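Here the complex is missing a single protein chain, while all its other protein chains stay put.
Chain lettering (A and B) follows the sequence in which the chains are written, and residue indices restart at 1 in each chain.
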Amino acid sequence: MRVAVAPNGPELSNIVAGMWRLADWQLNIQARIRFIEEALALGISSFDHADIYGDYRCEQLFGEALKVAPHLKAQIQLVSKCGIKLTSDNHPYQLNHYDTSAAYVRAQVDASLANLGVEQLDLLLIHRPDYLMDAAALAGTFRELQKEGKVAHFGVSNHSAAQFALLDDQFPLVTNQLELSVLEHQSLDDGTLSQCQSKCIRPMAWSPLGGGRLFSGQDPAALRVRAVLEDLAKEYSCSLATIAYAWILRHPSRPLPITGSGRIAALKEATAALEVRLSNEQWYRLWVACRGHDVP
Amino acid sequence: MRVAVAPNGPELSNIVAGMWRLADWQLNIQARIRFIEEALALGISSFDHADIYGDYRCEQLFGEALKVAPHLKAQIQLVSKCGIKLTSDNHPYQLNHYDTSAAYVRAQVDASLANLGVEQLDLLLIHRPDYLMDAAALAGTFRELQKEGKVAHFGVSNHSAAQFALLDDQFPLVTNQLELSVLEHQSLDDGTLSQCQSKCIRPMAWSPLGGGRLFSGQDPAALRVRAVLEDLAKEYSCSLATIAYAWILRHPSRPLPITGSGRIAALKEATAALEVRLSNEQWYRLWVACRGHDVP
Partner (left out) sequence: MRVAVAPNGPELSNIVAGMWRLADWQLNIQARIRFIEEALALGISSFDHADIYGDYRCEQLFGEALKVAPHLKAQIQLVSKCGIKLTSDNHPYQLNHYDTSAAYVRAQVDASLANLGVEQLDLLLIHRPDYLMDAAALAGTFRELQKEGKVAHFGVSNHSAAQFALLDDQFPLVTNQLELSVLEHQSLDDGTLSQCQSKCIRPMAWSPLGGGRLFSGQDPAALRVRAVLEDLAKEYSCSLATIAYAWILRHPSRPLPITGSGRIAALKEATAALEVRLSNEQWYRLWVACRGHDVP
């Protein structure tokens, strides 16, 4: 189930397990190991981290599991992100801001490697577009990290097409991790997904279930979308979540959705979507339900 | 009066006769033949169709005329479009949606050729941007249709600059058919017309009279624009419509306006615009009238 994100890699699992809320799940080390093993059994071998997730603690929680079960390291791929300076008790910045300087990126990569207890990240993303990014300098930092073996591949997250192009001109990026769901899909129109397709790279899709709004939102768009999801779930004998993932997977940019749950059952709903191919008509039914008007 | 739409063709008449409402005009076959002949006499040799116009019936109405007067075929150029699945009595889709798969595009081209009773379309456009378009696959379909002689050239309609680029990278497109009129000209600012100019291709302009709003609209913009049109029409001793067409023709992307009327007099108002060259000042007077504020 692993797919090449870009012509020269990396190869990640088509569904990626998001570790954003790992700390919230309150799993002891054995439960964390079990979660990784069960994800692997489902074909989910790639894990999406960021230095700042869980108030900077998620990578360490994950690393503790790998330390006890080191055989897992060879079976998984690790994605992480850096570039956000998030204020917290241990990081008393005046306010959240961005930093893509060589010093900060190197420091955060070293921290991620130490916390995860591995020697290399398969993929490092710049978390948010930093207005102060020096593209040439950052590309140099990428080259150094690659040469040192600390990071295999590089990409970005939440970058506009112009912001992506600026860095990609200096260093070939392998992905743009974007918000994409039936409820939030401005990336369909703002040129970012078109750019991924033009460059033959696959986007990663965060918040594939609209942050839960898909299931509990009471706004008109959420209500309309939920009704269609229920219809289609009945037709395919699957869950609403599976249809929501299938909607993302159907896009020709071939996105890699990132799950958000600590329940294996939820991960199964995601991988089940790999077996569901929505028709064009079904895909547009969901698009129309969200927009509240016909296609033009 | 024929002009090259792109460096390698096709050559269309500078004013194109739009067949969108052919069914509404309720012309018998002889009247349809007369319409074509009179258009040709005015120098309008290109006819803009789509598979779905007139609830999928316009192409056939046009083809019936060509069957009775087959000598006309060598004198005209035929543009058609496909990609929209429009619900109707004979096409009971659940909702309108798009389809740019090989199977559907090929089926619709075959239907257009059969309905028109010709062996080749001069130009085929993808009617609307299909989020589910597989650019590489569609380019392959274009190459096959071209090789088989069924379609000579390909373009798109209503595509954003990024959407255009995605397909154009795979297969060189010869036009982007866009809405453009004194009242609706966001294509001036959204990069689509600039892209046409950069690529040395000519856009086609649909709804050149703002769908009639230019003449009967009671909104402030329509009232302001109409007042200036009346002024300029007096100055050039022509109709308001002629000035509205001249405004489009003055743009450096050199658009090909598409008429919408079944009256030959209306077509004459369009071709008359080829003799009117608005000054920069007159062009901006109309722009300012629509926007309701000075140029910055």
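Everything below uses one rule, namely that a residue touches a chain if its C-beta (ideal position, glycine included) is under 8 Å from a C-beta of that chain, and two chains touch if they have at least 3 such contacts.
Since the model is a prediction, treat every value here as computed from it, not as a measurement.
Participant: Given the contact definition stated above, which residue among A:Asn8, A:Gln94, A:Gln218 or A:Ser237 touches the chain not shown here?
Facilitator: Answer from the full complex: A:Gln94 touches the omitted chain.
Participant: With the missing chain put back, one of B:Gln195, B:Ser239 or B:Thr271 would touch it. Which one?
Facilitator: Result: among the candidates, B:Gln195 touches the missing chain.
Participant: For a quick check of understanding: of A:Gln163, A:Gln195 or A:Thr271, which residue touches the chain that isn't displayed?
Facilitator: Of all options in A:Gln163, A:Gln195 or A:Thr271, contact with the hidden chain holds for A:Gln163.
Participant: For the chain that got dropped from the picture, name the residues of subunit A it touches.
Facilitator: Spelled out for subunit A, the touching residues are 84-85, 93-99, 101, 128, 131-135, 158, 160-163, 165-166, 169.
Participant: State which residues belonging to subunit B touch the missing partner chain.
Facilitator: These residues touch the chain not displayed: 161, 188-189, 191, 194-195, 197-198, 250-252, 280-281, 283-285, 287-288, 294-296.
Following the convention adopted for this analysis, only the chains that are shown with their structure count from here on.
Participant: Could you work out how far the Cα centre of subunit A sits from that of subunit B, in whole Å?
Facilitator: 42
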